[in-house]
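One chain of protein is taken out of this complex; the other chains stay put.
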């Protein structure tokens, strides 16, 4: 348990932590926001170039992921979080099912009991 | 670990515990019995007066709970405990479903994933 | 933690363990193989004689177990382990269901909530 | 790729088959000349070969064959019998099968020191056994029980609760019997609870009183009787369908067995919600030491009845109770390690256990007849349901039901038997609390 | 068979009813003559009978009736109120009901020494409470949360993340308030996190800072405030639908409330897969002490989005989180044992908690208005969603949604409110990490 006493007076130290803390929290979220605003698109573009369309599997999911799922629609359809999430979820697992119906699971290999993948 | 030695002789102490114990067990169950015979009705009556019919939600369940569920019927229908319980259970959850179809769960708030409420 | 030092030189000891180990592993599996090749049939025959056909319950399952489940068929049908296993599984539980539909479970007695037996 | 792999495997095979090729091992290690090598070789060769025989001899001493005792064999057979009863006659399979396999696992002969046995600190079984020794599993099982039990029959007909009380005579009589047989007070208390016909309660109480740790006023340490007590409790619970019917026919007259009871009144959801809360407060105010058991029991029941927490109740009565049952069963079984389990005490405990079930059943039946003296016709209860007071839910209730049908095929007693049945559970938990307060 | 049973029961009944028949107990034990026997008898008789009364007197001292204090009664009533709110008004039933019953269980008056209470080493409740004291439960709950949370709204509109940051003002302001009220730094830090409106985070941080174990530089030991902090956090989270609407109407003008936002763009599965990994690395590089919380949160989310581990995600968000919720709820509730819980500190904490929720909400709302100054028309955000930044997922988002509909029935804000809502969770976890680094 280490404790930094920047000030002898806890109140002043409180203000320090308050200001420091707020700045850092904001900083963190800003960085995150920036990454997903600018970093991610670049990253995905690069990835696409590298894999130049070889990239089947996931792109499928992607496409699927897009169609019939603009925020507006879900916002209207899913007037409740649950509705929204669960639909989303069925949506995915529908795809997964098709993909994984032959999958199976075991701790040595994750491939026995794929059906239970939807348990 | 505290131990009360009322008697030096364990056998006699055994009898003391035997008699004491039986009296207390009986006492406890008698009190419980009395409460549910007399206390509870009063309590419910008072509650009803206080909430004078505002009390929608639960009364519904109550009503539902009554109809088509006298002990005799279930005793005959449910010739096995399970049958009895499970019917009872569907019965309730049917109502709950209607009530909670919009419900969802999360540890912050219990409202995401209401469907799983029936998982 | 006991350690047997048969040799002062770990390498030689390594060879000892290597040879010993392999022999024992093989030995174990050979014994197992022999038992299921010769021991088991005898054992089952004896059991059959003792219970001389009284033995309904399980024999049912047995019969069921046989029909429509030669390895070849499943090998072809179930082109994946999962398919194979799960079919097998439904197969059993189908029987169990019939047998246990009245069953119920509790830790005092395993008989409340038989339905959940298939949960 | 192929190339690489060939080299790989060839190389590694070389290393492996060295002794066959007769290349010295230690010469790579301690640079010796080819000459000294060949000299070293031959002895090394033998060294390895007869070393192998030595090795097998040494290893043999680790095998079960070398260490098996008659006790191990007996217990393994017992385990097989448990499994057989569970599978063939469907006696409590969810308990007898895990316990049976546990008995086998616990009686594989092994050499101490490799953290194998359930009583060796640091072994996996020992970690799982922790939940038994510390009494953690039973309350979790009670949570699941609460989440699957319906108390309406009890709420509808509270006076039947007394039958659950009467059956507790079994607990205290056995307690006394144990004292006569020379067990000290805490041990006797733990043994007595077998009469409660309630596995988790038995494990909980014995883990607190007869755990081999507590020290008495006179300096003697109590014995560890958790294993025998748990096995006895579960075995006789499994045998309820064998033990009770004769006693019923013995003590209850043909006419009495025919008595039909009024259908219980319907119970409102609101009553069901209030029950667990009130019952929890009342019973625990009277017997606070039963808190872990009754607290969890009624907590589970509230989760079930609240109508808002179905998902928690569902988890409690399915996956959670399953996991705990698996671990509890196999560790309780494994705790019957021959050298510790096969003792005169265990035999005495089994004897007392049998008596306790008999007494409990008789107590319930006779008290039911006794109650009838005060009930006017039409309100009379069918004395058979007294037998359900031993708990062993819901077996004894079903046994009552079956007996009832034998004497009158139109007489459905199950619903009525459930009341004393569940109150028997509450009763023995309270009794456990009392004993714990006195002797804990 | 019958025969055997008759003998059995007769014998055992004999033993049991001995005192009535007046046969000496101890004469079997200490061979005395029939004469001395009858002499011994009568006193022994009384001995047993008035012994019984003594026994009941003794036992009475163990009952709750003998040990109940006003504190116990008050807390039990509080527990009942929690349960009532959960059932009747559906405020967070999955939390209020377990906590409520836990409060009752924890306030059953008992005599210390029988390993009953949650604060007694060796008691079952104490073992289950371990997961709270060591902060093990919260990360497991975060795992489940991650496996059930959909971050697409956040990915689609990253700038809304800032709202989740603004609401953290509540955390630090409360921290400051606690310092003013005389709490020392670690305690104040733990209290501040109530403003995070996030139960697991509150429990995690308080278990690290205000656990009654740590010793400060000046030698004073911090107080154990886990109970009050957890209760405060969950209570106010349950009351979000009561606390927030007035503040919204107070601070946001009618026109602003009508603002419609552009639908968020669709998010690809690939983005959803990358999000948890990148977010985990970025946030934890900035605030490593939040590792157990954010690590598990994003781990759970990856299980959900990977598309390959659905069965693990499903288990994490159903059975696993249910089990942990049950244990966490009941133990947190039980930790409110009157003698430890009813203190001036607890009252102060509840006061600060209320303020913190108010500040957090205001912070979110005002910052949203502030952001609008920099956004050109058409891109403006509806300031109401700022209130969702307090987390309390997804209640506050739903509250926003409802308020939005009140001012314009065609204005669906839920989707948009989810972004600040989940970022509020991340934000308060980061804040917890910062406080932990400074004061841990």
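Order of writing sets the chain letters: A, B, C, D and E. Residues in each chain are counted from 1.
As a working rule, a contact is a pair of C-beta atoms (placed from the backbone, for glycine too) under 8 Å apart; a residue touches a chain by one contact, two chains touch by 3 or more.
Values in this document were obtained by computation on a predicted structure and should not be read as measured data.
A.B. asks: Among the chains present in the display, which ones are touched by the chain that isn't there?
C.D. replies: Even though it is not drawn, that chain still touches A, C, D, E.
A.B. asks: In the full complex, which of D:93, D:138 or D:263 touches the chain missing from this view?
C.D. replies: Touching the chain that is not displayed is residue D:93.
A.B. asks: If the hidden chain were put back, which of E:341, E:367 or E:438 would touch it?
C.D. replies: Of the listed residues, the one touching the omitted chain is E:438.
A.B. asks: Could you tell which one of E:128, E:358 or E:388 touches the chain left off the display?
C.D. replies: Counting the whole complex, the residue in contact with the absent chain is E:358.
A.B. asks: Taking the full complex into account, what residues of chain E touch the chain not shown?
C.D. replies: Counting over the whole complex, chain E touches the hidden chain at residues 134-136, 139, 143, 169, 173, 176-177, 180, 208, 246-247, 250, 273, 277, 280-281, 284-289, 291-292, 295, 298-299, 302-303, 306-309, 311-312, 314-316, 319-320, 354-355, 358-359, 362, 434, 436-438, 440.
A.B. asks: Could you please point out the chain D residues that touch the chain left off the display?
C.D. replies: 1-2, 5-6, 8-9, 11-13, 15-16, 28, 55, 58-59, 62-65, 67-68, 76, 80, 83, 86-87, 90, 93-94, 97-98, 101-102, 104-105, 108-111, 113-116, 122-125, 127-128, 318-319, 322-323, 325-326, 330
A.B. asks: For chain A, which residues reach the chain that was dropped from this view?
C.D. replies: 1-2, 4, 6-7, 9, 11-17, 19-20, 23-24, 57-58, 103-113, 116, 119
Everything below uses one rule, namely that only the chains that are shown with their structure count from here on.
A.B. asks: Taking touch as defined above, what minimum step count separates chain C and chain D?
C.D. replies: 1
A.B. asks: Please identify the chain with the largest separation between its CA centroid and the CA centroid of chain D.
C.D. replies: Between chain D and every other chain, the largest centroid distance is to A.
A.B. asks: Which chain C residues reach two or more other chains?
C.D. replies: Within chain C, residues 103-104, 111-113 contact more than one other chain.
A.B. asks: Out of chain D, which residues touch more than one other chain, so two or more?
C.D. replies: 148, 169, 173, 176, 180, 286-287, 307-308, 311, 314-315, 394, 398, 434, 438, 440
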